[in-house]
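Attaching a single structure in structure tokens format; questions to follow.
The complex appears here minus one protein chain, its other protein chains still in place.
Think of it as A, B and C in the order they're written, each chain with its own count starting at 1.
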Amino acid sequence: MSASEAVTDALRELHARFAGVDEGRQADYIPELTRSDPDDFGLALVSMDGHAYSAGAADTPFTLQSVSKPFVYALALAALGLDEVSRWVGAEPSGEAFNAISLEPGTGRPANAMVNAGAIVTTALVPDSREEPAFGRILSCLSRFAGRKLDVDEDVHGSEAATGDRNRALAYLIRSTGSLPVDPVQAVDTYFRQCAVRATAVDLAVMAATLAYGGVNPVTGERVVSPEVAAQVLAVMATCGMYDSSGDWLLRVGLPAKSGVSGGLLAAGPARFGLAAYSPLLDASGTSVRGRAALGALSERLGLHLMRNPALPGSTVTLVTTADVLPSAPTGRLARALHERVGVVAAQGALDFTAAERVLYALDESGSEDGGPVVLDLREVTGADSDALVLLHAGLSRLAREGRRAAVVDPGDRLGPPDLLRERTGQDLPRFGSREEAAEQCARVLAGPG
Amino acid sequence: MSASEAVTDALRELHARFAGVDEGRQADYIPELTRSDPDDFGLALVSMDGHAYSAGAADTPFTLQSVSKPFVYALALAALGLDEVSRWVGAEPSGEAFNAISLEPGTGRPANAMVNAGAIVTTALVPDSREEPAFGRILSCLSRFAGRKLDVDEDVHGSEAATGDRNRALAYLIRSTGSLPVDPVQAVDTYFRQCAVRATAVDLAVMAATLAYGGVNPVTGERVVSPEVAAQVLAVMATCGMYDSSGDWLLRVGLPAKSGVSGGLLAAGPARFGLAAYSPLLDASGTSVRGRAALGALSERLGLHLMRNPALPGSTVTLVTTADVLPSAPTGRLARALHERVGVVAAQGALDFTAAERVLYALDESGSEDGGPVVLDLREVTGADSDALVLLHAGLSRLAREGRRAAVVDPGDRLGPPDLLRERTGQDLPRFGSREEAAEQCARVLAGPG
Amino acid sequence: MSASEAVTDALRELHARFAGVDEGRQADYIPELTRSDPDDFGLALVSMDGHAYSAGAADTPFTLQSVSKPFVYALALAALGLDEVSRWVGAEPSGEAFNAISLEPGTGRPANAMVNAGAIVTTALVPDSREEPAFGRILSCLSRFAGRKLDVDEDVHGSEAATGDRNRALAYLIRSTGSLPVDPVQAVDTYFRQCAVRATAVDLAVMAATLAYGGVNPVTGERVVSPEVAAQVLAVMATCGMYDSSGDWLLRVGLPAKSGVSGGLLAAGPARFGLAAYSPLLDASGTSVRGRAALGALSERLGLHLMRNPALPGSTVTLVTTADVLPSAPTGRLARALHERVGVVAAQGALDFTAAERVLYALDESGSEDGGPVVLDLREVTGADSDALVLLHAGLSRLAREGRRAAVVDPGDRLGPPDLLRERTGQDLPRFGSREEAAEQCARVLAGPG
Partner (left out) sequence: MSASEAVTDALRELHARFAGVDEGRQADYIPELTRSDPDDFGLALVSMDGHAYSAGAADTPFTLQSVSKPFVYALALAALGLDEVSRWVGAEPSGEAFNAISLEPGTGRPANAMVNAGAIVTTALVPDSREEPAFGRILSCLSRFAGRKLDVDEDVHGSEAATGDRNRALAYLIRSTGSLPVDPVQAVDTYFRQCAVRATAVDLAVMAATLAYGGVNPVTGERVVSPEVAAQVLAVMATCGMYDSSGDWLLRVGLPAKSGVSGGLLAAGPARFGLAAYSPLLDASGTSVRGRAALGALSERLGLHLMRNPALPGSTVTLVTTADVLPSAPTGRLARALHERVGVVAAQGALDFTAAERVLYALDESGSEDGGPVVLDLREVTGADSDALVLLHAGLSRLAREGRRAAVVDPGDRLGPPDLLRERTGQDLPRFGSREEAAEQCARVLAGPG
């Protein structure tokens, strides 16, 4: 390592900038939480390639507490699907504190899975399976997200269990509104165990990266949940993850995130990074003071704000004049035809629906007014998703129906296998290996026999 | 047009699918709103290139109502900045109805600018300027977002003004908690005027596209607000725009959005599209029934969910073996050096921090174990943002400090002008026009004299 | 005065006891209220005979503020009746602060007339009459309650009007929920004027005494409102008069009461006393600290707690043996009959339903087992209300229907005029001037001819 050490340098710089902040105080509702070192401060960053960077106390273990909530929600979604889970827990920010004793009027559902009430329901929704009891499944799931086997801090669990009356109240209240087929006291105990699972800042960054990477752990390569579940969890984190400052966090930091009272905080930049911080000094809303500041600065530094316009699209579409294709001055009939009437559209990079629309629009713009032939050059395209393919096929089909000739330069079969292409466009599109061949062939047709 | 007609086809298909839905009812708190045709249903889509597509009654005018809120919020942010605006109005979802009479305990601020209380404050924050009164500025701003001169439906304005006691109550309540230096009745009147501004579904899609395009109207090319303001507005729309179903909307549809009681609904896919629908039949929460369904389906169809992992990154980074560079089997000392010890890293597409990290990591991975020279080939890079440049420079600087040779193939100066590069990396990086030249030069150095 | 000076002594003693308390602070939301002398402290007590006692600064004028609310409520009830007034304002304690912005779900009514929202509605319900505008009627009504012409502190009124946005918000909010046919800003202005009416602690005690005396001012003898209205107002004061400490006040002090932010506090002991205090130092809930303490002690000292069992009933009913009637040993047939078989029931004091039931029960208990005659001696009865008369008549009618002889000693016609009595009981009850005559006559009938 040496060039990529520059990433670590960036983390170290942020670590140094915020290590001096000593506002906030440790959670103290159970004595075990006060045993953490208030000076501890760790930062971690994990890329979609599974590269991990860290600074400070990023390997110090602490208990997940509320950081566990989105991951157990993911497990419930994976097991039961969004519709079934939504029968039991909503997805609305509540405007209330994390431990609010309130359920949705009418349905009796907790507002969302990030407040305690919703998290207890979520935990209760994970059934025992034949192979292992519910908590076993939860611990195993959390471990897969983290990419290593996690364990439980039994002291913390014991203490939480001893002081957990408010959560037991929530559990009974929830059961009183419906037929949740679980024992409230047992559900709360399982919930306390998941809160007492131990992890480090690096673990948290891997867990966040797994959500950001569409449910695949980028370090181990294991698919933990489906892309749909990962997106659902991130959406709920975006509106509800930071309790009653979720709106402000999304406004200023722009990332789905989740904090816990032991000082952990994670955030996910979809398709970018998993981020995490650990520092036990908490603000009034129970979020790590240094963690909040550092992840906010990191999002800014890395340009991760979800709503910030990515100035550089992932693809380019170029309308090419034939002057570019045949730099020498054209002579003869064929050359003139080529020069005047054949359009060339070149695309580059990854194609999604957004890019595909650009391609089609460029095809329409290309060529002379009487609708001469067009060449679509896809050699530099690195891939196309299914939304893009459907639209491209439909557009090429439209062209054909209107009698406009098209040829594609697609040696990599970016438009899909010839059979699919024929079925979708209703024609055998001429395919070529180079732009020049394609243009020439088009010009030849234009110029006519002779 | 013909290929891109396929996009219109997609809209038409959705239009047909949801036109049959006749649930919901028109707003009727003022008689003017019941004069709209309940069967009207329009859809519109505007791309970042300013291409507009539509289906159905997309040119039927209606009053903006609450759809005006994010745009006047944008105007206030542009005029005063986020910090000043945040003194007067929060950014938290309130978990309450749009017309809730409640202010934040302690500060007396409305929860956010998407509920009536917050919108009235926002409107009040727009000062009269020397050139024109506040409402003139608001109308002008809305018109710039829409790309054409909008006007006021005076009948609707008159009716709203006649029945607006609840909003007047809000205005007095807000003034009672602080020193907002405006007359409450006048602020409410301006607010009613902005609600009565008339637009079409196509206008709404352009307005949304302007936010999605970082504040630049993609049709007119005019910058309406800064990228920062656009991102701030989108973030607040994401958590608060759909009132008390904002969380569910972000979970299922995944886009910042805003609805109004006259039947308008818009959504923004950052860097992708502006979307809009118009249909006056509303659900219980005051959102267009068909609009909600159609934009939801459109987001699904176009793959716009913010949290869905974009499978195809906007850039690629390739670690190239010299076998690729010099396809024929190497002979001689120079060729062996080249073959064994020179690494080549090729990047393609747009580079942001995320991509830059990949480049640096690939540089570290490249080359032989003893840290031979490396070639960074940037010919296919289409651009690099400032975050990427800072990181690349830092990484190259690290390499240099550790004595590892590097050469760049960067005919387009993607790494910035030579002076900046020298300053940032502390060296004169050898630059070449082709990969082969660079590799050969590196090999030459390796092989040593002779 | 000298004997009754002992009452003043009791007040002085309480005054001295609480004058040293200097907790609390003056209201300061308008500068005029801070001009009061924080050391001022007055106590006043007015009896149902109109005797007034006071100690300290009981003649210092201050503005009524919220103390005006129950009296304007009384005016509205008198003008419109409870049912009509109840359409606009409820009578439930709200569990909220006095200036809460909340209306009853469903009806849109303010919770009660003691909170600002309800008081504004109450004021708005007082219509202009032909003779005088609404505020004239209110000032006149307040003056009749106080027994002297009150006036408005125009400085205070001006200041309140300048800072009254919260109340204007309430007024608009109320109008937005229904068709209250008043201009909100004007209603609030009238409300502010009534709050700025000036009175002293003695005035307040007279006002309270008027409610306690069933609506008749005990000093002037003028009937201000009906007994029904007075009772209705007292009931609402009992549950809502002390804002969110109303329950605790009724529990500990046991009297309907009302406080105002200028330091006034009054309480009413129905049929006993009007009490008042003035001291501008307020507790957190806006009630005079010394006032609360002193009136609490006064209620305790005077035994006024509404729920404290009055150990001494207002009437006595005695079952008299004939031994008491004819003290000497009876001889002869007549005397024996008298001794053995004639029952005598004597009642004393004021008769209501409660006492009447006792009388009837005693009649049943009296006499020998075979149901001999009974004498009802009402000479010492000082009065009987209509409920008592109806029951006594019904009981005597029952006796007659079962053939038991009864005679009444009722020279004062406490049972009502003979015609009414005959109609109600269906018989001509023998009436006598003395118990002896009646008993002897009964005995004579018993003994039979001979």
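What we mean here is this: a contact is a pair of C-beta atoms (placed from the backbone, for glycine too) under 8 Å apart; a residue touches a chain by one contact, two chains touch by 3 or more.
All figures in this text were calculated on a predicted structure; none of them were measured in a lab.
In the entire assembly, the chain absent from the figure touches the shown chains A, C.
Summary of contacts with the chain left out: across C:140, C:177 or C:245, the touching residue is C:245. When the omitted chain is restored, the residue from C:31, C:81, C:158 or C:383 that touches it is C:383.
Per the touch definition above, the residue from A:34, A:129 or A:176 contacting the chain not shown is A:176.
Listed by residue number, the positions of chain A touching the unshown chain are 101-102, 164-166, 168-173, 175-177, 184. Within the complete assembly, residues 1-7, 9-10, 47-49, 51, 82, 90-96, 111-112, 212-215, 227, 230-232, 234-236, 238-240, 244-248, 250-251, 254, 256, 269-273, 301-316, 348-354, 357-358, 360-361, 363-364, 380, 382-385, 387, 391, 394-399, 402, 404 of chain C touch the chain that is not shown.
One rule holds in what follows: only the chains that are shown with their structure count from here on.
Chain contacts here run in a simple line, from one end chain through to the other with no loop closing. Here chain B and chain C face each other with the same set of residues for the most part; over half of the interface numbers are shared between them.
Centre to centre, using the average C-alpha position, chain A and chain B are separated by 16 Å. Distance between chain centres (mean CA atoms), chain B to chain C: 68 Å. Multi-chain contact residues of chain A (touching two or more other chains) are absent.
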